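Below is one structure; the comments refer to it alone.
All protein chains but one are shown in place.
Read from first to last, the chains carry the letters A, B and C; within each, the first residue is number 1.
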Amino acid sequence: MHTAILIVQCKDNKGIVAAVSQFLYENNGNILAVDQHVDDDLGDFFMRAEWELDTFDIDKDHILQEFKAKVGQQFEMDYSLSFNFPVPRMALFVSKLSHCLFDILSRYYSGQFNVEIPLVISNHPDLEPVVKAFGIPFYHLPVTKENKAEQEKKQLELMVAHKVDFVVLARYMQILSGDFVKHFPNNVINIHHSFLPAFVGAKPYHAAYKRGVKIIGATAHYVTEELDAGPIIEQDVARVRHHNTVEDLVQIGQDVEKVVLSKAIKYHLARKVQVVGNRTIIFN
Amino acid sequence: MHTAILIVQCKDNKGIVAAVSQFLYENNGNILAVDQHVDDDLGDFFMRAEWELDTFDIDKDHILQEFKAKVGQQFEMDYSLSFNFPVPRMALFVSKLSHCLFDILSRYYSGQFNVEIPLVISNHPDLEPVVKAFGIPFYHLPVTKENKAEQEKKQLELMVAHKVDFVVLARYMQILSGDFVKHFPNNVINIHHSFLPAFVGAKPYHAAYKRGVKIIGATAHYVTEELDAGPIIEQDVARVRHHNTVEDLVQIGQDVEKVVLSKAIKYHLARKVQVVGNRTIIFN
Amino acid sequence: MHTAILIVQCKDNKGIVAAVSQFLYENNGNILAVDQHVDDDLGDFFMRAEWELDTFDIDKDHILQEFKAKVGQQFEMDYSLSFNFPVPRMALFVSKLSHCLFDILSRYYSGQFNVEIPLVISNHPDLEPVVKAFGIPFYHLPVTKENKAEQEKKQLELMVAHKVDFVVLARYMQILSGDFVKHFPNNVINIHHSFLPAFVGAKPYHAAYKRGVKIIGATAHYVTEELDAGPIIEQDVARVRHHNTVEDLVQIGQDVEKVVLSKAIKYHLARKVQVVGNRTIIFN
Partner (left out) sequence: MHTAILIVQCKDNKGIVAAVSQFLYENNGNILAVDQHVDDDLGDFFMRAEWELDTFDIDKDHILQEFKAKVGQQFEMDYSLSFNFPVPRMALFVSKLSHCLFDILSRYYSGQFNVEIPLVISNHPDLEPVVKAFGIPFYHLPVTKENKAEQEKKQLELMVAHKVDFVVLARYMQILSGDFVKHFPNNVINIHHSFLPAFVGAKPYHAAYKRGVKIIGATAHYVTEELDAGPIIEQDVARVRHHNTVEDLVQIGQDVEKVVLSKAIKYHLARKVQVVGNRTIIFN
């Protein structure tokens, strides 16, 4: 089924829900999901509506201008329209660790993710056989201090060549430059192997062990210029005990990482994530 | 702030959200919360809307007839209107165990619950000093096989005399008759000390121990005529290990019970629970 | 590193820990892990000890008789000795669902599981390409009411031919006969897609939806003759909400199933599971 998805943000005001729902109703929109949220601190209103496109009275290419004229202008809204087609194209960046890669490919294989994976990029050759077994092109782009800028240029060219919509860093152990990230605002998802904002940066399991925490976690977030500081999409945790070594923490944590990252991808694919400042609304 | 709360149920149809939100907008309703849910299996639509009453154009006593004329009739809705005043009156039934009672009284004391507690009834005298310390009347009504019907009659009289709106069984170890329950449809909340539907009936921690489960739980539900089978409002769990005795399970479980029961009370007080068949929608 | 693992069970008595640890110390055993448990109800003592084999004074083939003479006889112990070599051989039984299979193969690939997988058996051909991509033989043995006994005979022959130590039912949707199970006592691990003992049998997610539970779960257990009633090795849960459909429950539940099953395999591989009646001790 083809659907349209409208995301709206504006100052909170009386009559917004009435106006948006009236617009959809008048044009014969069969609503599949509608969620709204008011941020009392900001005084802002947020909404996500999804409806059937095939039976809608307005042609898909004219929805935006009609919406602007009937609703958007009146409430000085920011809004964006998307569709559940064509299937989004996701690039995966990996290093040597395979757990997140396998988890994503497993869901891709079983049809749980409505996504195309046109390529996988890695700074190490190790996971090439896994990726190829799924029939996905694999690019080995080793990164050093010296060649980092150059390799990132190649990565960006590959993104363009493969018409990539968004990027997932599935335990890619390199930091992307601010320049790269600017090409994909709120479209680069990273999994950080700690319960952010605790243990920002390298070796969070070592840091967690040293601090003696009783619970470890993982955080999926949009990448911004500041390291591990972007808007959080999803988090989860697991209990650890005093007898667990750093290696145990790594293994226990990997089970959390892969599920958290895949949930974030699922929300992102369904356009259920709205970024507000450095927070996210998850319309789920 | 005085608020009105409208709960709506009808066959799903185009234009419902538009109609309800238009009704509120036209009458100058400042919406504080609105949640809707479509049950695809039943084809039913559900909605909860809460708005400021003081600035609403329609007098509180005429809202229902206006809503019926403008919206309700057209969509053949079931609906109910309530207000966040006067403060609801909750009766507590307890036995000997104090953990749920203390948890509820603690929230009552700190103002977390917007509730009156006109009385506590118990089949044992043990908790009388605790209840009296909070200035709440305590009724000791011992129950035996022989006097059960008689005592229940007294309990019902006390409910009427104290203008009780709903009843909470805070580890009250007696089974109320179907007749009592009929006086309070979806208004008797029980906490069962297992993860229902596992371990229905007496001594669930013993049964859980015997079965060797690795996780125990607690379930808050509305009481119906069938034992431990009513609509579930809230559940939670805790991990246990092989070295935990039945006594450990009891103690670990009590921490789950009290929090689960208090959450259910909180949802109920805010009219956020809608019962559909034997399931609940939690508008939260 | 080569290790020996001793599992002991006997009536609880003074001096057991002293006797066992003295035996290991006198023979120059470098203990890597020792865990004990007393079941107060049964009055039974349980112990698991693991130590370095290469520096141990007693030859591996004489440890049992020495232990019997010095310790075992005195305390009328049941005991078993095993080694962390050769690598155990695990047969996987699957149907059409791939999530548990991928999770296990992912850990096998990354070396997280110290295991050989000599074969995968399925009653459907669907997952053959996945299995073959890992270089593992795949046997398609379709099962009908009529041929069930015959196919099970073939399965048992394959177990023998491939020297299988234990069997994992990774969402294999068939029920094995009591006869098959008897060949592998406490060596057939199943993942059931509910929080046992709730929702035994077929379609537990449908049953969970219908009951309106707020939390779903998964249970890994040893298979016994009685359906879904064997000793529980591991369980976990996930929260669901009223808007989740049965299909949502299936998807949310799969993330729990795969992690729970893999944890159970991990404990089993390390001989950390001891079955006592219908309960398990997890020496972890």
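FYI, a contact is a pair of C-beta atoms (placed from the backbone, for glycine too) under 8 Å apart; a residue touches a chain by one contact, two chains touch by 3 or more.
Computed from a predicted structure; not experimentally measured.
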| item | value |
| --- | --- |
| Neighbouring shown chains of the undisplayed chain, as defined at the top | A, B, C |
| Given A:V71, A:C100, A:I232 or A:V259, the one touching the chain that is not displayed | A:I232 |
| Positions on chain C contacted by the hidden chain, ascending | 14-15, 17-18, 21-22, 24-25, 28-31, 34, 36, 239 |
| For chain B, the residues touching the chain missing from this view | 97-99, 102-103, 105-106, 109-110, 112, 130, 133, 251, 255, 259, 262 |
| Contact footprint on chain A, counting only the chain that is left out | 37, 40-41, 195-199, 210-215, 217, 231-232, 234-237, 241-243, 245, 278-282 |
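As a convention for this text, only the chains that are shown with their structure count from here on.
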| item | value |
| --- | --- |
| Type of chain A:chain B copy interface by residue overlap (half), same or different | same |
| Chain separated most widely from chain B, comparing mean CA positions | C |
| Interchain centroid distance [CA atoms averaged], chain B/chain C, Å | 41 |
| Chain B residues counted as touching two or more neighbouring chains | none |
